[in-house]
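Partial view: only certain chains, each at its native spot in the assembly.
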Amino acid sequence: MLARIHVTLKPGVNDPQGLAIAGGLRQLGFAGVEGVRAGRFLEVRLDAADERAAARAVEAMCQRLLANPVIERYAYEITDGDPEAVEAAIAETVEEEA
Amino acid sequence: MATGTAPTPLDVTDAQLREVALSRAEYDQICDRLGRKPNAVELGMCGAMWSEHCGYKNSKPLLRRFGAVPAGERVLVGAGEENAGAVDLGDGLAAIFKIESHNHPSAVEPFQGAATGVGGIVRDIFTMGARPVAILDSLRFGPPDDPERGARNRYLVEGVVGGVGHYGNCIGVPNVGGEVVFARSYSENPLVNAMCVGLARIDRLVSSQAKGKGNAVLLVGADTGRDGLHGATFASVDDPQASHRGVVQVGDPFREKLLIEACLEILDAPWLVAMQDLGAAGLTSSTVECASKGGSGIEVDVARVSRREAGMTPYEVMLSESQERMLVVVLRGREADAQAVFARWGLHSDVIGRVTDDGLVRIREAGRTVAELPHALLTEPPLYVREGVEDERVRALRERDLAALPLPEDLGATLLALLGAPNIASKRAVYRRYDQTVQTNTVQAPGGDAAVLRLKGTGGPGPERAMAVATDGNGRYCYLDPRMGGRIAVAEAARNVSCTGATPLAATDCLNFGNPEKPAVYYQLQQAVEGMVEACTALGAPVVSGNVSLYNESGGEPIYPTPVVGVLGLLADVRRSCPSRFQEAGDVIALLGDTFDELGASEYLEQVHGLVAGRVPHLDLEREAAVQRLVRAAADAGLLRSAHDCSDGGLAVALVESCSGPFGLPADDAAGAGPVIGADATVPESWSGLRPDAVLFGESQSRILVSLAPEVWDALVALAGEHGVPLHRLGRTGGERVRIAPLLDVPLAAALETHATALERLLR
Amino acid sequence: MKFAVVVFPGSNCEQDTRHVLADVAGQEADYVWYATAGEEALAGYDCVVLPGGFAYGDYLRVGAIAAIAPVMEAVRAHADAGGLVLGICNGFQVLLEAGLLPGAILRNRSLEFRSQWVHLRVEDARTPFTREYRPGQVLRVPIAHGDGNYFADPQTLSEIEAGGQVVFRYCEPGGAVTDAGNPNGSVNAIAGLRNRRGNVLGLMPHPERCSEPVLGGTDGLGMWRSLVSSLVEA
């Protein structure tokens, strides 16, 4: 299975990186940029009986290591992703958009 | 990409030869010496090993000239013998050091290119059983304020500096020195040279000689991926942009740190035979090196190599440049002992082969032979001795008469302008991003001349010893006069070391040049090496290691010829290390050496008059040696409160730098600064015949600005007399201004503010 | 006096720390391997030091992976039993991630690594780590970190301040706590803080790098002297 995990800073926690990126974008002339928040995106490939088992495991991973509850929160979805498929999917979107 | 199936011969197309950067003639030579046609794997191995990067086919004949420098009794391992040079520091301790380039990778991906450059040179050092204790980085970029390329140049600086810091900070090796120089000539081809110094017990030095038939060959560290395929060959052809696309390695400093600790832990193990890091040309060069240095042979099975990716061919495995990998040779039967240590450090290891005695490098895949070559074939590429001819345009520039040059009416304003120029402004914006104090040995950090590092546990009951280290190189000098430029590169690095009171022991060098197949470039290479040999001989600093980076061109134009020299010196008593900044108000300011009407090739000439022209300042080798002996003797006798050499920007700039605060630490670092100390100097009578701008900003060589307590002035006069060195009393330290009467008088605060913050603003 | 210096994969100040404790302060100091499991791993040690470095490369989050290392069970037990625990730089980050100290660390405000000397004002000179300093004394100490920007949510912060848990604040040479004196953007210029009980201290600056005259400063010595004297009395 493949868990796609998003770890983001809680609102209210200042985000120097996000600020810098926003600044950089405006400098490049993207005047429309109102704000940027920088987070982490983790793809965890794991072997689990079924989605529920996987979700339980991933939930525990987030609580115990992947996110720091003091400053961060997390969300995830589980796909029965053979990773290749996902890779491909992403690749596609990129093509399309390119 | 072709896959190897020996001994099926291969009828190579020109395209295939191009891919492995071999000429038809070279291919034919391979066939002759081999007595058959190589297969694809063998061809790839030959291409990598015969590349300039690994084989030095254009530079080796010139490098042999360094052999002419007397080695002296301090040299334990000379150039070319092992992965790095080694000198004796006493107390059974050796300093291992080397400088290396990572120019082409950094042009493509500045952050990872620079990071893996640091990783690579650090591996060269601990491969020999030394703990890395210092990193220096010598960098060249296009101008940050260039009208067209400024943004790209700033992006490269940001990436390279970020990468150097990322890697060195993580592995806990202090970055204690280097250079950052800007010139148009580097715009499309930045230079990233990294130097590492390590300390080893002399009786525990490790060799890379694979000896003992049947001994086991272990591959330790990262899994092997398709990283950097063709890094070695492509580092040897023009246009990095095109060449490195899609072959970028991502460094893992954390794994490197584990490798350092694990490799140092096994130094005492009776079963350790040899260690060799994997660098350019990966498994190919490392196996070939071990076999050839050991006068043995080697046999590895690529099927035993752990992969990061599926479906890799033997060709790819042998040429992969995946980072953070080491080859370790252990006594047969002791494989498990070795693997246990690595496992404890969380490092994966595979037994991938054996030492043989047949002079061959044999590569198998699951038993089937896919390549079999005599290591001599791989380590002895054809050598090319070429004809060097000086570029007429350069001669013309050098002959340019500067007498008619107008004099700036406000010399004070000119000084402030120079202090804000990227090449003269403090490099704090760069080095404050490097951990300078980890390992608790840093006595003098970046910001002065050479760095000084205390040598823990040396000196027995007496005071601890220290070593000093610095890098230098001036591409503009070498462009206008490669021979003099080569001399000066060595002389200034050694002078920086001598300014701390340390005695230079040896040097390392990185030759960054353009395409040697061009006569004008080959001439530069030849001349620069000659100049370096002369200076190394005169200053007693044999070259014990080095690296060559050629084909540094883009759009057909070669970069400034840029030899970068690192010099390492020894100081008997760490407490006697001499800082570069004034320490007390009321001290005497004096200059060792003399000033001439030499404006040629100066930073002033380029910044203020927009000229890269004129004669490079003359470096008299005997005078240089005498001045350095004098400053060391004076420091050793405890006469000096500070010593700082005059380099870019001349006397006036050196004077301002000396004013910037009493700590040996970065003076422009808020907490390090402490009270700054002004200067009240007067131009000596004897210089009244010189152009004022030459007096202030000329870059006459062999000059050191010192400060000392008035009581010891007579002692210094006497000492200078003994050494036959001119000594000029310039004035007194103190006050809130920098005055060089009658030429200029500026407020110190403004001068220091500009010097300290200009680069930061330029890079924003 | 017996000190344990914990070694994580990627620690890089463990030798500096041991050097100061043993060769400068003249105390007994051993390395303890991160994989040592069980509550007794640290039995017999008076003070446990988590040294600086880049444990596990500081990948994911600084200190995060080290905080779940086997030895941390013993570190927690040692702290719960009232034993002294000192976290320096990366060690401080590990203590935060392990929840032994409140708050968290963010990237430096500048987003750049900073290696320089800073000034610290001693806010609490009664702890076993700082008793040899004067309250309000200004120290000159090196920092070297890319993630030193201390953060705590408003409520936690007010608890920390109310409880007098702030031990060091970044300041100017004269002792004034200003933005100019704050190298990384830490909230309330917090450079080091302790737990309520006062037996666990974490700080970003490196006292072990300024405990010998040749290194340009000796303001770090007070910390080792404090530890020794408090342990002697205990």
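Read from first to last, the chains carry the letters A, B and C; within each, the first residue is number 1.
Just so it is clear, a residue touches a chain if its C-beta (ideal position, glycine included) is under 8 Å from a C-beta of that chain, and two chains touch if they have at least 3 such contacts.
Keep in mind that what you see is a predicted model, and the values were worked out from it rather than measured.
One representative per chain kind is drawn in place, while the complete complex holds these chains as A x2, B x1, C x1.
Quick note on the criterion: only the chains that are shown with their structure count from here on.
In terms of inter-chain touching, the protein chains here are arranged end to end in an open line. Put simply, the C-alpha centre of chain B and that of chain C have 35 angstrom between them.
Each chain gets a centre from the mean of its Cα atoms; for chain A and chain B, those two points are 41 Å apart. For this pair, chain A with chain C, the centres built from the Cα atoms lie 32 Å apart. Chain B contributes residues 165, 169-172, 252-255, 257-258, 345-346, 431-440, 442-443, 454, 456, 464, 574-575, 663-666, 669-672 to its touches with chain C in the complex.
Every residue of chain C that touches chain B in the complex is listed here, in rising order: 9-10, 12-13, 15-16, 19-20, 52-54, 56-59, 112-119, 140, 142, 144, 146, 173, 180, 206, 208-209, 212, 214-216. Per the touch definition, chain C reaches chain A in the complex via residues 60-61, 64-65, 68, 96-97, 103-104, 106-111, 149, 151-153, 185.
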